[in-house]
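First up is the structure itself, then whatever we jot down about it.
On to chain A.
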Amino acid sequence: MARQLIKGNEAIAEAAVRSGCRYYFGYPITPQSEIPEYMSARLPEVGGTFIQAESEISAINMVYGAAAAGGRAMTSSSSPGISLKQEGISYIAASDVPCVIVNVMRAGPGLGGIQPSQGDYFQAVKGGGHGDYKLIVYAPSSVQEAADYTYKAFDVADKYRMPVMILCDGLLGQMMEGVELPPMRDLSQLPQKDWALRGWDGSGERRIINSLRIQPDELERYIDELYRKYDTIKQNETQVEEYLCDDAEIIFASYGIVARICKSAILKLRKMGIKAGLIRPITLFPFPEETFKKHAARDNVKKFVAVELSKGQMVEDVRLAVDGKKPVGFYGRTGGNVMNEDDLASFIAGGK
Partner candidate 1 sequence: MTKAKIDREACKGCGLCVDACPKKIISLSKSEINRQGYFPAEITDIEACIGCAMCAIMCPDVCIEVK
Partner candidate 2 sequence: MAVFHKTKNLTSKPFHYCPGCTHGIVHRLVAEAIEELGVSEKTIGVAPVGCSVFAYDYFNFDMAEAAHGRAPAMATGIKRVHPDCLVFCYQGDGDLASIGTAETVHAACRGENITIIFINNGIYGMTGGQMAPTTIMGQKATTCPDGRSGINGYPIKICEMLATQEGTYYAERVSTHNVKQVLNAKRAIKKALKNQIDKKGFSIVEVLTNCPTNWHMSPRDSLKYIEEKVIPYYPLGVFKDKDAEVKNA
């Protein structure tokens, strides 16, 4: 398989197409506009449908419709646009409909900035939309991972019938790296969706895609079912990378682009005699609690340090998982600024 130099946003789009995505609805917003641009040219080549919707709200609702009708559908946006989509995402989650949503994070809050950030962790993982529901959230750390997890996201979404989010940041979306793209899927091999809207010919049951359950008992039963599904997902889909943790005394917790910066900092620190390691959640939901618990229980681990491009969002989940066993510190940058490995190494070496 040939490797090609490709921009993150384009790799995501191409991987989606190869995974069977034939319906893309989106709206331009920096730093992800390459995704709709790419899709506008690529989807017609494979007989797919591209619509530049009138807004991010309309786009997520088009995804809802196309996915409800059985199509592999996707939308992408960046932070403010993802805020707009929240109602739609909640509806999709509450209808057991699969889809893929890509957030290429930029600095917030508000109109914010266009440079990279990780300020949407809460929105993605704790539910940005109303009500009790979860998304499976993948946080790729390289253009290769962005392609691989986008490809996988459609399968996982279909398997569990829920929205799946690819949470990256503007750096990943804009950078170019060598990538081996996954193969083009044979759509005829995809399993049939026996719940999707199609026009009822009178045989079997009529199909309704709906998130309204006005009787409290019915809604509570449904939410319990959803959460049993999420428990299964926790068992089966949690993904994490442990980097030089075995003898580590200080363990970083970071994801996405920041994890790569942490790895560079770790190499610097080790040269200085500080045994640092990294736990890199790849699924932010389900969060790899067990990995954190395992290392928190080790005697030679002195502390954890969450590193994020935010004021501290994932750090809360780290603290919950570590459960008071070891101290959890935090290092963050915001505004679109990105830390470098020297800043991080100095922060740690300075005894913080």
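Here is the rule we use: a contact is a pair of C-beta atoms (placed from the backbone, for glycine too) under 8 Å apart; a residue touches a chain by one contact, two chains touch by 3 or more; residues count from 1.
As a selection rule, all candidates are chains of the complex that A comes from, given by their letters.
Quantities reported herein were computed from a predicted structural model and do not represent experimental measurements.
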| item | value |
| --- | --- |
| Direct contact with chain A in this complex, candidates 1 or 2 | 2 |
| Of all residues in chain A, those that touch candidate 2 in their complex | 23, 25, 49, 51, 53-55, 57-59, 61-71, 73, 87-88, 91, 197-202, 206-212 |
